[in-house]
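A single protein chain has been omitted; all remaining protein chains appear in their positions.
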Amino acid sequence: MPDGTNFTDVMADRQGCYHRKSDLSAFEHTCKGELTSIHRLTNLENLFRIRLLDPEDRKRFTFQPGQFVILELPGIGEAPFSISSPSSGHGDLELCIRRVGTLTNFLFRLERGTHVGIRGPFGTGFPMEQMHGENILLIAGGLGLAPLRSPIAYVQENRNLFRNVDIIYGAKHPSQLLFTYQYDMWRADDVNLHIIVEKDDPSWKGPVGMITKVLQEIFAHRDADYFQKTYAIVCGPSVMFKFVCAMLNERNIPMQKMFVSLERRMHCGMAKCCRCNIGSTYICLKGPVFDYWSVMNLKEAI
Amino acid sequence: MLFRVLRKEAVADLFGLLAESNRMVAPVQSGLDCLGSPLYAFKEVTDYYEISLTYTTTKIPAKKFFMPFRETMATFIVAGKDWTKKIDLNIDRPFVVFGMHACDINALNKLDKVLLGNFYPMPYYAAKRKNMFIVGIDCVPQPYCFCRSMGADTALHGFDIFLTDLGDHYFVEILSDAAFNFLRQLSVSEPAESDHALYVKTVSAKNNKFSVRVDTTDLTKILDMEFQSEVWEKWGKQCLSCGTCANVCPTCYCYGVDESVGLDLSRATKTKLLYSCNLIDFAEIAGGHNFRPESHSRLKYRYYHKHRGFVEAYEEALCVGCGRCGEACLAGITVPEVIASVRDQES
Partner (left out) sequence: MDSSVGRLKTYLGVPISKPKVAFFELTSCEGCQLQILNNEATLLEFLSLIQIVNFREAMSERSDDYEIAFVEGSVTRSDEVDRLLKIRRNAKTLIALGSCACFGGVNQLKNRLDPYWVSKEVYGNSSVETNNKAKPLEAFVQIDLMIYGCPVRKEEVEKIVTNLVIGKEIHHLKYPVCMECKANENICLFDVGEPCLGPITRAGCDSWCPNSRAGCWGCRGPADAANVDEMKKIMAEKGFDENILIDRLECFGGFAPYIEELRKGLPDEA
């Protein structure tokens, strides 16, 4: 038999030399996670607490605020979700999920103790360390509080490293406010919390209007020096961050100090399926967190 | 690279030698079109006389052998609240592609950059690519070929053997030791000076046969400047959003994933399906929001990815100029015409 074309097993000798970003066996590697608790936040959103089961997976699983995972339910589907929990927690993560499609509708029917698949973490995070020593504006609209909750937790845990901290959160209606049980805790950590709703109900005591209204009020009391030393993280629908970033821009916050998180369709999370591609930029790889300058250069993003 | 010459008749022996222990994939004539011209396709073959080494362009590249249109990525056994996932790369032995043109080899080289690069290499592709033995063959430029404009008219690497027709014998470029071992068993000889001269002459004669050209000068910038151009709407109006261009493209790799539950409710399958950026729901997300609802915006992003974005990332376009998409497009949308129309906006 002529020699030369022997079968190459690309997965051979891959055990025990796992490098997540360069190893072939990492591609479809799914960490098995158990739903440890399912916390109802609103009519549409739940907070799912997931514990990775394999000790190796737990040890390896570290992430930055802003990164995402892909959650898979066998036979149902998979989709990307930002991690909503503190980045200090290895192997235990929380995902704030809205019931909106095939996967999430099924997910909402699962009970505690069910196993789900987790791949990741993927993408870029908010450069929290770069923000040390500065003021920070954490701005969220609607479900945008989900990706923002991880940087909020970072700021809480490292409160000494930041100057003024403001959380500005806008929702359509008081009943849609997420994580209401945490607001007092955030305030207690010397964070200014400003909440605004577009449409109020009789129980609502706070301001009513668009998120830009709160920003205007806050900014009226801040001087030029404040804006020179300020970072902003803006999470929410693109119409919202477009207006908000324009306002921040007017106040001379440099574009490189404003961060947004983009949402796109994704299947792989690893720049292979191309579904999140904008021109050449893979949102899953170069994002989902971008500074505003990069977003401006993405054409379709805003 | 080593050079040899091989008598024409000995190509059948080379085929036989490779076929002894490998799956063989080769271009065959698959039918005639309504004008009586032959149509070609890559098929698995066992007999050398089935194949057509003088083929023009296959309608569809050899894609399915290294990047199947549908591929099972994983299967699950589901039991109660638990499950196990099994991954299969869907290949168990090497295969030979016997008679691949330079454009298709260059397409593989481009795919390698994306799918075998440093970031998250893709095992489904890698397993097939690493078990692929390629015999390249030279070709005659067709009226739709613009590979030369894309710098893909010659293959510098990515094959094991490359054959160039010099009349009564082939000029053989040998790139791998596996190829060398095979050829050692045949009557190959060192090329003479005259063979070298003939090879150079043959290649330059080919260069004069191209009838379409694509001007890629400053194309990335022009595409950027013409992002809002009305010309995209014109093409978008024509586009059928049928995905044919992507399916016949040797460099298109994007995909969708379909998960399905078995009838017994204890099995599940995760299937990878090659997709196309022109399909209506390419950029649609859960809840129904579509980032590219209009066909012109999808078509535009196809060009932005291939001719701008990929160039920024890898210094080359994600297009080898094989012309298949233009030939297959019922609406007659061709790459040279689209790019020329965008360039026209600048003048």
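The letters A and B name the chains in turn, as written, and every chain counts its residues from 1.
Going forward, a contact is a pair of C-beta atoms (placed from the backbone, for glycine too) under 8 Å apart; a residue touches a chain by one contact, two chains touch by 3 or more.
Keep in mind that what you see is a predicted model, and the values were worked out from it rather than measured.
Across A:Ile76, A:Ile97, A:Val165 or A:Leu215, the single residue that touches the chain missing here is A:Ile76.
Between the chain not shown and the residues B:Asp168, B:Glu230 or B:Asp264, the one that touches is B:Asp264.
Note on the undisplayed chain: of the listed residues B:Ala19, B:Leu186, B:Val203 or B:Ala331, the one touching it is B:Ala331.
Even with one chain removed from view, subunit A keeps its contact list with that chain: residues 73-76, 101-102, 105-106, 109-111, 113-115. One chain is missing from the display, and on subunit B it is touched by residues 30-34, 39, 41, 59-60, 64, 69-70, 78, 80-81, 83, 237-244, 247-248, 260-265, 273-274, 276, 279-281, 295, 328, 330-332.
Please note the rule applied: only the chains that are shown with their structure count from here on.
Put simply, the C-alpha centre of subunit A and that of subunit B have 37 angstrom between them. Taken together, the subunit B residues at the contact with subunit A in this complex read 17-18, 20-22, 73-74, 76, 78, 81-83, 85, 87, 89, 92-94, 96, 114-115, 118-124, 126-127, 130-131, 133, 176-179, 181-182, 185, 227, 253-257, 259-262, 267-270, 275, 277, 282-287, 291-292, 297, 301, 304-305, 308-313.
Note for the complex: subunit A touches subunit B at residues 1-11, 21-28, 30, 72-79, 98, 100-104, 110-111, 113-115, 117, 263-265, 267-268, 270-275, 277-281, 285, 299-300.
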